[in-house]
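First up is the structure itself, then whatever we jot down about it.
Take a look at chain A:
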Amino acid sequence: MSLEVVNPVHGKLPITKPLKGVAGKTGLWRTERPVVDNGKCTRCFTCETYCPVNVIRVEPETGVSIDLDYCKGCGVCAEVCPVKAISMVPETG
Partner candidate 1 sequence: MSQPRPKQPIPYNMRDAFLPGDAACSGCPIPMGWKTVHAALGGKVIYVIPACCSSVVVGTSPGHSLNATVVHVPFAAAASVASGIAEALEKRGITDVHVVAWAGDGGTADIGLATLSGAAERNNNMIYIMYDNEAYMNTGIQRSSSTPRGAWTTTTPVAGKAEQKKDVAKIMIAHNIPYVATASIAYPHDFYSKLQRAKSIKGFKFIHLHAPCPVGWRFEPQYTVKMARLAVETGLWVLYEYQNGKITLSGPSRPYMDPSKRKPIEEYIKMQGRFRNITQEILEEIRKSVELNWEWIRKFM
Partner candidate 2 sequence: MIHEIIFYGRGGQGAVTAANILVEAAMYEGLNGQAFPFFGAERRGAPVTAFARVSDKPILKHGMFNTADILVVFDQGLVASGVVSRVRLRNNGVLIVNTPERGLDLSRVASEGGFKAYAVDATRIAHDLKLVIAGWPVVNTAMLGALVGAVKLVGIESVKKAIVNYFGEKAGAVNAQAAERAYAEVKLVKEV
């Protein structure tokens, strides 16, 4: 069989595309921020694996980086870190 995808003449469609920040800058939800001690960090990837917001990147050379624009400050990363290289500190701003 053959299929043609053709735009409708009338009306809009209830469809969406993958998009960053669908709920806005979710970093603003944070009351505590994660602070990483990359000297302690063993690059084990545990924090990146579990981060529910997908904002943590572990790189073998540089260690952990976190996109604070979208980090909701849940603290899961600090909790799961086996060497306690991440601590949560209150947002002051």
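Observations on the structure shown:
Convention: a contact is a pair of C-beta atoms (placed from the backbone, for glycine too) under 8 Å apart; a residue touches a chain by one contact, two chains touch by 3 or more; residues count from 1.
How were these candidates chosen? In short, all candidates are chains of the complex that A comes from, given by their letters.
These numbers come from a predicted model, not from an experiment.
Going through 1 or 2, you find that the chain touching chain A in this complex is 1.
Chain A contributes residues 1, 3, 14, 16-26, 29, 45, 48-55, 57, 67, 69-70, 72-76, 78-80, 88 to its touches with candidate 1 in the complex.
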